[in-house]
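See structure below.
Missing here: one protein chain of the complex. Every other protein chain is in place.
Let's turn to chain A:
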Amino acid sequence: MEDIALSFPDIRNTVGNIPVEWYKDFPHIGYNLDGKKIYKPIRNKDELDDFLDKMENPEYWRTVHDKQTGSDIVLSDDQVELVNRLQRGQFGDVNFNEYEPMVEFFSSDVMIHPITNRPADKRSFIPSLTEKEKVSKLVHAIKMGWLKPRRVEDDGRGRYYDLWASEDSSILARHRMHLPAPKIPLPGHHESYNPPPEYLFTDEERALWEQQDPGDRKLPFVPRKYSSLRQVPAFSHFIHERFERCLDLYLCPRQRKMRVNVNPEDLIPQLPKPKDLQPFPTTQSLVYRGHSGLVRSISVSPSGQWLASGSDDGSVRFWEVCSSRCMKMVQVGGAVKSVAWNPNPSVCLLAVALDSVVLILSPSLADKQVILSSERLLSAQQEGEEPAEGNGSVVWSEAEGEELNQGVRLKIQHPKAVHQVVWHAKGDYLASVMPDNTSHLQVYIHQLSRRRSQNPFSRNKGLVQCVSFHPIRPYFFVATQRSIRIYNLVKQEMTKKLQANSKWISSMAVHPGGDHVICGSYDCKLSWFDLDLSTKPYKMLRHHKKAVRGVAYHRLYPLFASASDDGSVIVCHGTVYNDLLQNPLIVPVKVLRGHVMTHDLGVLDVTFHPTQPWVFSSGADATIRLFT
């Protein structure tokens, strides 16, 4: 600056820094010291001059027109050089070095003194105040609801990894069963080095302790008392104790005993309640009195109006069911073992078995038409037919005289005592049983209309207890003492043999559907056989206390009854299902008492009413009772 001030005064510029256009119209620019006008150079260069100058002046290229003074200045070489440098973008001064070496301020050389020794601010140690302010502002905004906080994503997918998912379950099961050894109890006052005096053993206790087995002892050591801790000796039993514990831990087998907590009531199948299974007989309604001996057998007429009974006093009585009135009595002269009413509703006949005779009675207890048809059936006989040889032992004869008046129509004389008669469902065939261990002539089948008898069996298979016809199909059931054989009458062969688990079968009944059989035995059991299921009993019922004397099915209702020597009749509900998959449902429903036990005998026979849910039972007390 001072250099410029010391340089020659620029007489050319005396007006200052003003735009030259202000003096454009004037012939002068400024004033000199004397106050005289400085005139612009007279000659202005015009275009022609300029052109000529450009052509001829060799210094044209370095002449510069100075507007302030209006003169042309020829630049010197240095000045030209300077201009060139500036145009190139270099620094004006030649001597200037722009690439001076850097003076490092913070260098890696370890200096003695640090650049700055300013101590760290407190704000580098404490939580940031500005951030706190910011945070509190944000919190306030969130609280006021201006700002919604960012929702945290709930990673629902379990981040859990089941380590044992792929492990073998048997190993796991073993682990589950494993029980760890019990924890050692924490040390108590006995283990103290200076226990209170009551914890120390007295002499008796010590003697007892020494006497006992090591396994029985309550404490495995003797409590001792020392006055200070440093006097406590080493525990002699230490290694042994630790060894035992180790054995306990890994060598002693322990296993979880899975005790099944089963409610015994859950095991019993859920049977329906008896009151859901109504109707069934519940109370005694009528007592039919009149016999003087024990009544062995009863039978109801197919219409349900009459009841026939045979007793040991040698009489057959006919009763009116609804009033218990004895309508008729027929003396037959021998203890009656069995009576059976002909199931054909258009015929009114009764078969009576007594001693070795089977009588066919015709009680006139029905419509005249029915009686006429009965007579017709009895008197029909094929002309000229001789009885076959095999029937020599069985003799048919007609009744006459007094017996005819009483109602006896036919007599069939058998070689031995007859125990049971039973009709076929159609009412024409009649089977009679003469139990005899030795012969094969135990069962006879008679045909009423033709007065023929035949013995179907050629071999003796045991003492026959009772027989029955199949209600629908041509099968014949023969019950011996231990089994029931089913014979096909058309094919004349045995189809099945049912093994009852009883010692002595007493009675048998066939379900009206034909697929089930029950048999009662003298060892208090009642077996139900399902013929479609197997030859072994489907169910064995042990409801009675004494021998079962008679069993019966109801024709319409799903009921069956069993009569026993303990004086009771047990009625059970037995529904049989049509589909073969479901087993019959058997529910005991009622115990009917009423008979009086006489001479150790109770109820001897039981039968159902054909249409109503009523049951008749006859007993050794010479009465017949109706339960409804």
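Everything that follows uses one rule, which is that a residue touches a chain if its C-beta (ideal position, glycine included) is under 8 Å from a C-beta of that chain, and two chains touch if they have at least 3 such contacts; residues count from 1.
Heads up, the rule we're going with is that contacts and distances are computed from a predicted model.
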Item checked: "Protein cornichon homolog 1-like", "Gamma-secretase subunit APH-1", "Electron transfer flavoprotein subunit beta" or "Ribosome biogenesis protein WDR12" - which is the UniProt name of the missing chain -> "Ribosome biogenesis protein WDR12"
Checklist line | Per the touch definition above, residue among A:137, A:325, A:426 or A:473 touching the missing chain | finding: A:325
Checklist line | Candidate in contact with the missing chain, chosen from A:194, A:413, A:449 or A:628 | finding: A:628
Margin query: Considering the complete complex, identify which of A:367, A:400 or A:532 is in touch with the unshown chain.
Written below: A:367
Notebook entry, point to check: Touching the left-out chain: which of A:373, A:393, A:460 or A:611?
Noted result: A:611
Next item on the list: Could you list which residues of chain A touch the chain missing from the display?
Entry: 278-279, 285-286, 303-305, 322-325, 327, 366-369, 611-612, 628
